[in-house]
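Only a single protein chain was left out; the remaining protein chains are all shown in position.
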Amino acid sequence: MTQRLQATTLAVLGTLLAAMVLTGCGGGDDGGDKLSGEIQIAGSSTVYPISMAMAEEFSKLHPNVKVSVSSTGTGGGFKNFFIPGKTDINDASRPIKSSEVDKCREKGIEPIELTVGIDALSMVANKESNWTDSMTFAQLKRIWGPDNPPAKWNEVDASWPDAKLELYGPASTSGTFDYFTETVIGKGGAHRSDYHKTEHDNVIVQGIQGNKYALGYFGFAYYVSNKDKIKAMAIDGGKGPVKPSLANAQSGAYPLSRPLFIYVSSKALDKPHVKAFVEFYIRKSATELVSQVGYVPITDAQMTGNLAKIGVK
Amino acid sequence: MAVSQDTPAPAAGFTQSRVGHGKDWLLLVVCLLSTCIGGVALFTLLAYVLVDAAGWLDWQFLTSTTSRFPEKAGIFPALVGSIYMAALLIPPAMVLGIGAAVYLTEYARANKLTKFININIANLAGVPSVVWGLLGLGLFIQLFGMRYGTLLVGSLTMTLLILPVIIIASQEAIKAVPDSLRQAAFGMGATRWQTISRVVLPRALPGILTGTVLSLARALGETAPLIMIGVPTAVFATPGGVRDKFTSMTMQLFSWSDYPQPEFQYGVLAAGVVTLLVVLLSLNALAIYLRHRFQNRHG
Partner (left out) sequence: MESIETAEASLDLTQGVHPWRERLVRSAAFLCAAITVLTTGGIIAVLLVNAAEFFAEWSVWDFLTGTKWSPAIQPVEYGVLPLVWGTMVITLGSALIALPLGVAAAVYLSEYARPKVRAVVKPYLEILAGVPTVVYGYFALVYVTPALKTVFPTISTFNTLSASIVVGIMIIPFVASISEDAIRAVPKSLRMAGYGLGASKFSVVIRVVIPAAFSGIIASFILALSRAIGETMAVTIAAGQTPRLASIFNLEETFLRPAETMTAAMVNIGMSDVTGDSLAYRSLFAIGLVLFFMTFAMNILGSWVTSRFREKYE
């Protein structure tokens, strides 16, 4: 009896072990590719799709370079991973803070800032919201700001309907939120608090679809993937209403365009495979690879500038 | 996760209830319905997922890496990562778990220290998963300086997470071994360790194994601790060693649920859920098989 049990246990463990070894040996041939090593990326969940797409393409070209991307949030990424030297690149949806720069330098790391894309923050509403197709900064500030936030549409503009505003937006602890409060409302953290908060932008889409009087905001990627379900307001930042689009964001005409960054560790750049990856990243961020994930690619001028920063002509 | 030994049915003859009274029928119906509701609910949800997964769950899905394109996305590195992590859990969890259980049931005197340890273990079994992640972050990554998001840190953290349950299950299994067997062994002059290793443990092994397998299933289903220890959501190679980064199926699902394209939410995600559930159900089935197979030998 004991022997059978022992035999079965051994068989099970043995199979598991064999499976491990076999799958581990799936290295395959690399066609003589000399680049190998690890690249570790962490940080903002907003920039994550770009880094992930870059890693995806780079891994196909260089199978021996193992790229891993974690979505930890910009701040957590800096503190827990980038500054202690555990990651080579930190994705960031906001510029690095000076306190964070100081801490990097204390550890002998120089963070190199590279713009890798632009997000056209979209203000979205239900498709049947026919009372307006555009909104001004002033109106947005009135709707979303913390001072006496209006409960109904017509409190903001008398020609708008007498119906309750159903608002959806990012939870406060996010780069999108930070950008919106600083740019539209004018002060970080200044935001009304009675709205549906979520980090799941897909849910905002559902919420807006389900309610004629709903209004929300999120990154361009979620608008463009759901264009048939929701509509985006044109934003008037003082120069007339501009609809969110890749072209408008790239030209700077769209007022709610925010740059997306990666910060590369100077120490990591010394490694050839990291430098190759960053160069690949910079070049590709001027192509449609970025628009495939819903952001605006950088201009060729920005690309050249970035390449110079890492020492490539 | 409660693992209880199957004791023989008491008074099997008493299932012939005195069904004369209406209340008796009512009780039976209520109890039967209650037993079924949970299952029916789950079954419905599973059916929905299967329908959504149709067309997305195919060989390509199982053998590809993740991608920004839903049609190209696959679960392979995550599947392998999860299995590796589970396999790595087995030796330390079993050794520590059985060791602790043996100490607590066979060696420890019934004093305050033992009581304290038992209460502590029961408490640990209820600690929320996210707190285990914080322990992994603070202890292994920050204090010991290990690399984040690797199989090593992941399996160490998860070992600690499932250890209390394995200890409790093993204790139950060991306690269920009749004392008469121990006495018989002592009567023949065996030492305590001989008794444990040659009499008690072999008989307790089925229960211990069941507990271990079910704990592995739990470990495979956890997400929060892995998030806290920085497990990546995009890796494009399977881990080659314990110090390599890995991702798990749960992390991959969690990440996919946030992608903007609806196809990720309703197609890819569903396929991933079905894959994960198949792996888990297999483990559960293994546990049931083990329990049945080796139980009936002891009468």
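Order of writing sets the chain letters: A and B. Residues in each chain are counted from 1.
In this section, contacts are C-beta pairs under 8 Å (C-beta built on N, C-alpha and C of every residue); 3 or more make two chains touch, one makes a residue touch a chain.
What you are looking at is a predicted structure, and each value in this text was computed from that prediction instead of being measured.
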Exercise. Thinking of the whole complex, not just what is shown, which of B:Thr66, B:Thr150, B:Thr212 or B:Thr250 touches the missing chain?
Worked result: B:Thr250
For this session: For the chain that's not shown, point to the residue among A:Glu56, A:Asp88, A:Asp119 or A:Asp178 touching it.
Result: A:Asp178
Exercise. Which parts of subunit A are in contact with the chain that was left out?
Worked result: 1-2, 44-45, 71-80, 83, 93-94, 97, 99-100, 146, 171-175, 177-178, 187, 189-191, 193, 196-200, 203, 206-207, 210
For this session: Would you write out the residues of subunit B that touch the absent chain, in ascending order?
Result: 1-4, 6-7, 9-12, 14-15, 17-21, 23-24, 26-28, 30-35, 37-39, 41-42, 45, 48-49, 95-100, 102-104, 106-108, 116-117, 119-124, 126-135, 137-139, 160, 163-164, 167, 178, 180-181, 184-185, 188-194, 196, 198-199, 202, 214, 217-218, 220-224, 227-228, 250, 253-254, 257, 265-266, 269, 273, 276-277, 280-281, 283-284, 288, 292, 298-299
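Following the convention adopted for this analysis, only the chains that are shown with their structure count from here on.
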Problem set entry | For the subunit B and subunit A complex, residues of the former touching the latter | 65-69, 80, 83-84, 87, 90, 137, 141-142, 147-149, 202, 205-206, 209, 230-241, 244-245, 247, 255, 257-262, 265, 286, 290, 293-294, 297
Exercise. In the complex formed with subunit B, which residues of subunit A make contact?
Worked result: 1-2, 5, 8-9, 12-13, 16-17, 19-20, 23-24, 26-27, 38, 40, 42, 45, 48-49, 51-53, 55-56, 59, 63, 66-72, 80-81, 86, 199-202, 221-222, 224-226, 292-294
